[in-house]
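A single protein chain has been removed from this complex, and every other one stays in its place.
Our next item is chain A:
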Amino acid sequence: MAAGVAAWLPFARAAAIGWMPVANCPMPVAPRDHSKRQDELIILNVSGRRFQTWRTTLDRYPDTLLGSSEKEFFYNEEAKEYFFDRDPEAFRSVLNFYRTGKLHYPRAECIQAYDEELSFFGIIPEIIGDCCYEEYKDRKRENAERLQDDQEDKKDFKPPNMTFRETIWRAFENPHTSTMALVFYYVTGFFIAISVLTNVVETVPCGSTSQKDISCGQRYTVAFFCMDTACVMIFTVEYLLRLFAAPSRYLFMRSVMSIIDVVAIFPYYIGLVMTDNEDVSGAFVTLRVFRVFRIFKFSRHSQGLRILGYTLKSCASELGFLLFSLTMAIIIFATVMFYAEKGSSSTKFTSIPASFWYTIVTMTTLGYGDMVPKTIAGKIFGSICSLSGVLVIALPVPVIVSNFSRIYHQNQRADKRRAQKKARLARIRIAKKGSSNAYLQTKRNGLLNELLDLTASEEEQQHLNKTKSLLESQHHHLLHCLEKTTGHDFVDEQLFEQNCLEGALQPYRSRTPSTSSLEGMTGTCCSRRTKRSVPLPIANAPASHAHPLALTHTLPKSPGLQELSAINIQCAEKQIHSSSRSNLNMQTNEVDRRNCKQQKVTTAIISIQTANTGSPAEDGGHGLPNRGASVVTTTSSNIIKVSAL
């Protein structure tokens, strides 16, 4: 019910008294309005801007936030108002909805922001009034397309376990995904060009043996035949491969591109089959015309061509109109010209269809001059014809042009978005790393802090004690708790990968060429090394028991880490840590971990390890091989076991 109409409900109820005398049955009891109170003004404070309205206005829509008791959550007792921390601009439309019953979409508003506001206030966007609905839907569609583009880009990530068929299809559709596909793409493009070129050159006259010129095709029959064969071979192979790989063969066969493919290679096979029979060779020659369709195969290689084709398809109605109006005009003018020129002698306008040619040539302003009116009337009508021709043709053209421009720009936008996507993702990645780096940095500082505590150097301590915001410290505390829960620590990405590699290559190396930064944890690096028996970070494979070789990934230590470890050792309770630096440098082959409790000794090859580094893997569950920085946390609780074989 519209809002205004709701105001008439009391009236409708009152008018119901008119039914009472004729009613047969007793009436039901009326609902009591317990919360009846005088209509009062409510103040809605939206980010400082105060809106005021009657309570009954808001009560019109009880299933929204403002109309229900949900708004009590936002009530500010001291100021006796409802405070909402939202955008006041968008709130205007929301409030107007209550007032007038119509929801409008302000054009200046971003569609996503507006949608969020609506959902916050519990209003469904479908009730947007007709005046703004078109605009809203258009914007929403554009936004959805943008999101879809983002989604499609994710398709570039090769999903695992694709069948051979799917791989081929993907290679065909997105040539840039693999080198082979790219090669194939360029090869086919090249051969299409070659094929078209040979078709053209075939007809060029080159040299003459007898009196007449013969074309190159007739002169070098064998060469051209070989070229043609080669091209058709490639095209046939390509077509068959596509047919094999297509997810839906029936749909593929019906698609335009496949029809073009077939038409392009068909004449050749027909030519093979047919002999030099005189009767059919005429028809055969016509078939050769179809060879030119090979040029359409370029549309797979050129986006512009595709856009053009798509534009023409979408402008079909305008083109149809153009054609229709032209036909009408042609017929009219041809008739008029015919009758005008009928009287003049030796006129070329022998019949109305013959005049069609003149009309077409004049209307498109070609003006060949092979048919020219001689009478005055004919000339007058001829000039009118050419003037109107310009107009009739000019009318639908801008529509087609604007369609083409719109589609073209859309594609441009999509391409731009794709290009920017990389930058965007990089930015997001940096932001994420930034926050994780902050945490790792904090930990390092924490370590140094502890160290300095011992040395009691105030200034340095203060220097390290950067003031952290409350939010940050709480976040770090949270990450810390997670570390404690799993018994693993966060490390820097680079270090982690590096260590992975090293671990893989040199199981027995004693020195970690780690970089200074802390390693990061990434799952992928280690996952590939599963065989090495390192328990996967992700998969909880109890690989620890497996292999002697297993511990290839280890915690590579960075020099920084080493320092830390050294430091830690000092502060650690356990003395078992071999505090020698060299120990720290020892690369541990075991699955190390910084686990809080280490129980078993895994089959570590190199036993020496510092407490931090190593420890026998815990029951294979935690396969995270990295870790470096978290030394701090674990040291205190670690029992270092030197595993030795």
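Worth a mention:
What we mean here is this: contacts are C-beta pairs under 8 Å (C-beta built on N, C-alpha and C of every residue); 3 or more make two chains touch, one makes a residue touch a chain; residues count from 1.
Definition applied: contacts and distances are computed from a predicted model.
Look at the chain that isn't drawn here: its UniProt entry, checked against "Metaxin", "AP complex subunit sigma", "Myotubularin related protein 9" or "Calsenilin isoform X2", names it "Calsenilin isoform X2". Of the candidate positions A:375, A:403 or A:494, contact with the hidden chain is made by A:375.
Residue A:15 is the one among A:15, A:147 or A:206 that touches the chain missing from this view. One of A:56, A:76 or A:203 touches the chain omitted from the figure, and that residue is A:56. Where chain A meets the missing chain, the touching residues are 1-5, 7-27, 29-30, 32-33, 36, 38-39, 54, 56, 99-100, 339-340, 342-344, 375-377, 380-381, 384.
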